[in-house]
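In this view, the complex is presented without one of its protein chains, the others remaining in place.
Moving on, here comes chain A:
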Amino acid sequence: MLSLFSRYVPSCYRNLLPNGACNIHTSSQLWAEPMRKRRRMDPALLKMREQRKIRKLEKGIRQLKKHAKKMKPIDEMEVSPKLQRELADRKRQLPDLPPNIVSFRQDLIRVWSRVQSAYYKDETKIISAMLHCQNAALEDLKEADPGLYDAAMQPDLSLIPFKIDAVTETPPLKNYQPPDGKYTETTKKWRP
């Protein structure tokens, strides 16, 4: 009734009427909340946020990489910075060798390699003679007593591991007491 009434009020006077009467509509009922309008974001801000996220992740990766398993450095393989700095200072300034000495050295190295080659040829001959000698002995044993031959063919595992002392310049001293000195352990500890 009221809305009908308001319809006949010219629009210029509609605001003068009491509020209630003015707001009575005859539109259809809605049983749900209207969709909320999405807030529009500033694209620049969005981009910045995304970049911040990426940077954070990157930092995490870097941190992980930094504290990942590190290879143990080999000190002997790395020339210390101090030595690298002094490298030029440590060069020997020697006079050039006289040409006859240079050629003599070259000749002698050639002679040496030839002599060594002859030496190794002789050595292989000696070793094959040793093997031949042993094989002949084993054949002999096989003929004489097959049972003993079988025993001789058994591998001797007690020889492994085999330990040999290297030859030295001078023989070991008898009753030599090595001085028991103090020492400080300088080996660096590395976390596994």
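For this structure, a couple of remarks:
Here is the rule we use: a residue touches a chain if its C-beta (ideal position, glycine included) is under 8 Å from a C-beta of that chain, and two chains touch if they have at least 3 such contacts; residues count from 1.
The criterion applied here is as follows: contacts and distances are computed from a predicted model.
From the set "Large ribosomal subunit protein mL46", "Actin-related protein 5", "Mitochondrial import inner membrane translocase subunit" or "Putative exosome complex component RRP41", the protein name that UniProt assigns to the chain left out of the figure is "Large ribosomal subunit protein mL46".
Across the interface with the omitted chain, chain A contributes residues 86-87, 89-92, 94, 100-101, 103-105, 107-112, 114-115, 118-119, 122-123, 125-127, 129-130, 132-134, 136-138, 140-141, 144-145, 148, 151-156, 159, 164-165, 167-173, 176.
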